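A single protein chain has been omitted from the complex, and every remaining protein chain is retained in its original position.
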Amino acid sequence: MQIGKKIWAIPEGYIPAWSNGPSPEMTSHEAACILNTNSQDAHVTLTIYFADREPAGPYQILVPALRTKHIRFNDLDEPEKIPPGLSYSSVFMADVPVVIQHTRLDSRQSENALLSTIAYSE
Amino acid sequence: MQIGKKIWAIPEGYIPAWSNGPSPEMTSHEAACILNTNSQDAHVTLTIYFADREPAGPYQILVPALRTKHIRFNDLDEPEKIPPGLSYSSVFMADVPVVIQHTRLDSRQSENALLSTIAYSE
Amino acid sequence: MQIGKKIWAIPEGYIPAWSNGPSPEMTSHEAACILNTNSQDAHVTLTIYFADREPAGPYQILVPALRTKHIRFNDLDEPEKIPPGLSYSSVFMADVPVVIQHTRLDSRQSENALLSTIAYSE
Partner (left out) sequence: MQIGKKIWAIPEGYIPAWSNGPSPEMTSHEAACILNTNSQDAHVTLTIYFADREPAGPYQILVPALRTKHIRFNDLDEPEKIPPGLSYSSVFMADVPVVIQHTRLDSRQSENALLSTIAYSE
């Protein structure tokens, strides 16, 4: 069963700049949930776009067959950390169809989503 | 009147692990609203995907003709309860077109939705 | 300029049952924003679906040419009020293309949206 698309985009994104800043600096972070319903692994390439600098990436993400994966943007570090304190957008390109949802999580209790939207696909 | 699609996906999902844990462990749970505008019943099959184990299901959901149904994921128990404390994704397949919206509810007062997005369809 | 679709659906909806109940009973209500970019008026017919009773409606909504309109579901009263305390879904059918967004508002200060999603269209 193949569900989804190979190209996804999330315009909104932000990683707080200070690790000891005031609330809500410490209370949220961005995540993307990737669902792979295929019987083969999905290889996803992520590129990050900014307002005032060159794009970052590509980041490589593996989502195993018949599995889901939660990506937290502030955990990405290869080829570089996403610079904190900057707004960014993300584009995902997969080799098989996947489905992606954008969620902002409460970083103190990761199960507490603050907002969510299905990403843009084509 | 037929409105909707037969295949829907919601990548984001989480059922808290502890029944007496601190807030917000007890303050939210996932729901899916399914609208059936057809003049015949909709038979919906739900499959749940995880990060680290085999998918669960299929779960069988009946949405009568010209009716809407709210599914709470932590109420599902046949063929098994969805394991708490794990992130999951859900895929719905219906025999007639339906429309599905993903909502996180405040479990103390079920009318209080915390976030919401139309699910992905194709 | 014609933007949008003629058929829209919002599976999620709820009007609190008690007018003097505890928070958040009094703190939110459902709204739909309808955008009409056409040079002619849009005549929109709304039908409400429930879990356990026959659909309500049709409700008639006029959105003037080049205008936007916010519909609050608890303000609808012709042909009948939407019964409070019940979950419902809504289907909009327009004679020209429109765009519809679902929003839950804080009823004490209507400018304060609590959640929002573009409705399902086809």
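Which chain is which? They are A, B and C, in the order written, and residues in each are numbered from 1.
Criterion: a contact is a pair of C-beta atoms (placed from the backbone, for glycine too) under 8 Å apart; a residue touches a chain by one contact, two chains touch by 3 or more.
A quick note: this is a predicted structure, and the numbers were derived from the prediction, not measured.
Q: Report, in label order, the displayed chains that the undisplayed chain touches.
A: A, C
Q: So which of C:Ile34, C:Ala56, C:Ile82 or C:Val96 would be touching the chain we can't see?
A: C:Ile34
Q: One chain isn't shown here. Among C:Ile7, C:Ile61, C:Ile82 or C:Val99, which residue touches it?
A: Spelled out, the listed residue whose C-beta touches the missing chain is C:Val99.
Q: If the hidden chain were put back, which residues of chain A would touch it?
A: Looking at chain A, the ones touching the missing chain are residues 7, 9-12, 14, 16, 22, 24-25, 27-28, 49-52, 54-55, 87-89, 91, 102, 104, 114-120, 122.
Q: Need a quick check: the contact residues on chain C for the chain that isn't drawn.
A: Missing-chain contacts on chain C: residues 1, 3-4, 33-37, 66-70, 99-101, 103, 106, 109, 111-118, 121.
Simple rule for what comes next: only the chains that are shown with their structure count from here on.
Q: What rotation angle, rounded to the nearest 5 degrees, superposes the C-alpha atoms of chain A onto those of its identical copy chain B?
A: 90
Q: Let me have the rounded angstrom distance from the C-alpha centre of chain A over to the C-alpha centre of chain C, please.
A: 31
Q: Indicate the whole-number Å distance between the mean C-alpha point of chain B and the mean C-alpha point of chain C.
A: About 22 Å, centre to centre.
Q: Would you please write down the residue numbers of chain C that are in contact with two or more other chains?
A: 115, 117
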